[in-house]
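Can you keep this structure in mind? I'll have questions shortly.
Note that one protein chain of the assembly has been removed; the remaining protein chains are unaltered in position.
Chain lettering (A and B) follows the sequence in which the chains are written, and residue indices restart at 1 in each chain.
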Amino acid sequence: MIPLENFLILSGFLFAVGLYGVLARRSAILILMSVELMLAGVAINFAAFAAYLDVDGFSGMIFALFVITVAAAEVGLALGIVLRLFRERRTSYVDAANTLKW
Amino acid sequence: MDLNFRYELLAPEIAVAVTAVLVMFADAFRNELNLKRNLLPQISLLGLAVALVFSLMLGNVSDDFARLVQIDEFTTFFRVLFIAVTLILIIGSHEYIDRHVNHIGEFYGLLLFSTVGAMLMAGARDLITAYLAIEVLSFSLYVAVSLSKNDPRSGEAALKYVLLGGVASAMLLYGLSFIYGVTGSTQYSEISAALSAGNVDFETALILGLVLVIAGLGFKASAVPFHMWTPDAYEGAPIPITAYLSATSKAATFALFLRWFAGPLLPAIDHWQWILALLSVITMVVGNLVALQQHNIKRLLAYSSIGQVGFMLMCITAISEQTGSALLLHLVGYLITNLAIFMAIIAFYNRTGKEEINQFKGLAQTNPYLALVITSGLFSLAGMPLLAGFVTKFILFQSVVSAGYLWLVIVALVASTVSLYYYLQVIKQMYLYQPEDDGNGSNHRWNLTVTGYLSTGILFIGVVWVGVYATPFYEFADKAIAPLFA
Partner (left out) sequence: MFERLPVPAQFDRLIVTGGIVTGVILGPVFLVLLSLLLVGRISAPELVFWLGFTVIVVGALGTVLLQNIVHAAFALIAALIGVAAMYLLLASEFLALVQVLVYGGGVVLLIIFALMMTNAQDDPIVTDGSQKPFAFIVTLLFGGVLVAAAIDVQWGAESVSLITFRDFGARLFRDFMVPVIIVGVLLDIALSGAIVNARPDIEEHSEEASQ
C-alpha cells in the first residue's frame, strides 16, 4: 500500500516547480505550461484525498475531473490571447509586453 | 439519497445564459437575417429584465437545487444586484461598445455569461459549483478585457490577467483540496459540521489550506499582495468592463467570502481571522497610498477600489450578522457610486476620447451635469455626508468597532482621509481650471445622449437616495444576511 503522504509530496513538488516556472520564465507559453504543472499537482491532490479519505470517494475525483477540464480550457483561451499579442508585437515574451507598468 | 431537481429555482441563471447564447447567435447571423446592430443590447436588456422578474419571484424561496445551489434571500439579494448592475451598464455604455469594442456579439454574450457566473458564486453551496462559477466569471472577464478595439494595451492586459488568474486559481484550488482532505466533503454544510465537530487533528494542513484559499480569493478581489493585475487590467480593458471589474467581480467575490467564512469555514475562525486582519490593513494602506501617484483615471479608480476592498475585508475579519449586513449595505452603496462615476467617464470618453486626469480640466464649464455626477460619486467614495458612501461606511465602521476591532477602524479612517486627497485632485481639475481649447470646440458646452442621461441620472439619484434614506436598503441587507447565520 502506498502511503497517502507520497501522493501529497508529489503534488506539492509539482505545485512548487510550477510556481518556479511561473516566476522565472519569460515566455508566456512557458508560463502557461508551468501553470499546467501546478494544476496537475492540484488534481493529484484531489484524487488522492478522494481515494484515501473520503468515505464516499466521489466529490474529489469529480473535482479533479473539472480541474483538468478548466485547465485545458484555460490553455486554449490563453494561447488565443498569446497569438493575438504575437500578431501585434511579434513576440511572446511577457516582459516585451511592457506598455503597461507591472 | 434524494436530490431535488427543481429547475425553476435556477430560472434567473438559465434566462441570462439563454439570452447570452441568443445574442451570440444573433450577432453571428446578423448579415443573413438582416438584423440591426442595436438589436443586441435590446435582446440583452430584455433577457436581463426577465431574469430580474424571475429572481424577485423566487425571493421568498428557501431551498436548494440538488445540494449544489442554495436559493435563499442571500442569493436573491446578489441576483438582483448583479442583474441590476449589468442592466445599467448596458444602458449606459452601448454607444461606447459600438464604437470601441471588437466583436460586439461576443462582448454582450460574455457580459451576460459573467453575470451568470457571479450569481452562481453567490448561490453555490458546494465547493465544486463555487469553483466553476468563479471560473465562468473570470474566463468571461479575461476575454472581455481583451476586446478593446485598436488599443495595444488591451491584449497585454488580458495576457497578464489570464496568466496571473491561472496561478491564483491554482492556489485557490490547492487550498480547497486541503480543506476537502481535512473535512472529507465539498458540501458547505458537511465541511462546517466536520470542522465544528472538533475531531480535526489536521491543523497544519487546515491552516495551509486557509492561507491558500485566502490568497486565491484575495487575488480575485484584488487585495494587496495579490493586486498586481488590477491596475493593468483596469487600464487595458474597455471602460464598461473596467466598471464591471470594479463592481460585479468584486461584489461576487465578497458574496463568496461571506458564504465561505460565515458558513463552512466559520468554525476555524481562530485560524483565519488574523490573516484577514493583516490583509485588510495592508490593502487599505497600500491601495490608498499608491492611488496618490496615478495620472490615469482608470488606474486611479483601480487603486481606489483596492482601498475599498480593504474596508470590506474588515467586515469579513470581524464576521457577525451585524458586520455581514453592513458589508452588504456597503457593497450596494459602493456599486452604485462606482458605477455612477464610470458611467460619467464613459459619457466623457464618448465625447472626447480622453481618460487622463488632467484632461478633465474645466469639465464643470463644458458639462456641469457630468462634473456634478463625478464629483458626488468621488465624494461618496471618500465618505462625505448626504451621499451613499458616508452612510454605508459609517454603518460598516460602527459594526466593526462593536465587534471589537477598533484598531482596524482607526487605520481605515486614516486611509479614508488620505483617499479624500486624490479624489480632490480630480475635482480640482474639473472645477478650478479653464477648459483647454484644442481648436475642435472642446471648450464648448455639450450634452449627453438620452441613454447617457438615463444611466447617470438613475445612479446619481441612487447615490443621493442611499445617502439620505438608507433604511429600505438596510432592511433588505438585514434580511439577506439572515440565512447565513440561521
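We adopt the following convention: contacts are C-beta pairs under 8 Å (C-beta built on N, C-alpha and C of every residue); 3 or more make two chains touch, one makes a residue touch a chain.
Small disclaimer: the values here were computed from a predicted structure and weren't measured.
Participant: Which one, B:Phe54, B:Phe74 or B:Tyr142, makes contact with the chain that was left out?
Facilitator: B:Tyr142
Participant: Determine which one of B:Val116, B:Met384, B:Leu459 or B:Leu484 touches the chain that has been left out.
Facilitator: B:Val116
Participant: Touching the absent chain: which residues on subunit B qualify?
Facilitator: Given the touch definition above, subunit B has residues 1, 3, 5, 10, 17, 21, 24, 65-69, 102-103, 106, 109-110, 113, 116-117, 120, 128-129, 132-133, 135-136, 139-140, 142-143, 146-147, 149, 155, 158, 178, 181, 201-205, 208 touching the missing chain.
Participant: Identify the residues of subunit A touching the omitted chain, counting contacts across the whole complex.
Facilitator: 1-10, 12-21, 23-27, 29-30, 32-34, 36-37, 40, 43-44, 47-48, 50-53, 57-58, 61-62, 64-66, 68-77, 79-84, 86-87, 91-92, 95
The criterion applied here is as follows: only the chains that are shown with their structure count from here on.
Participant: Using the touch rule from the top, collect the residues of subunit B that touch subunit A in their complex.
Facilitator: Against subunit A, subunit B makes touches at 126-128, 131-132, 135, 139, 142-143, 146, 152-153, 155-160, 162-163, 166-167, 169-170, 173-174, 176-178, 180-181, 184-187, 228, 231-232, 235-236.
Participant: Which stretch or stretches of subunit A touch subunit B in the complex?
Facilitator: Residues of subunit A touching subunit B: 15, 18-19, 22, 28, 31-32, 35, 38-39, 41-42, 45-46, 49-50, 53-56, 59-60, 62-63, 66-67, 70, 73-74, 77-78, 81-82, 84-85, 88-89, 94, 97, 99-102.
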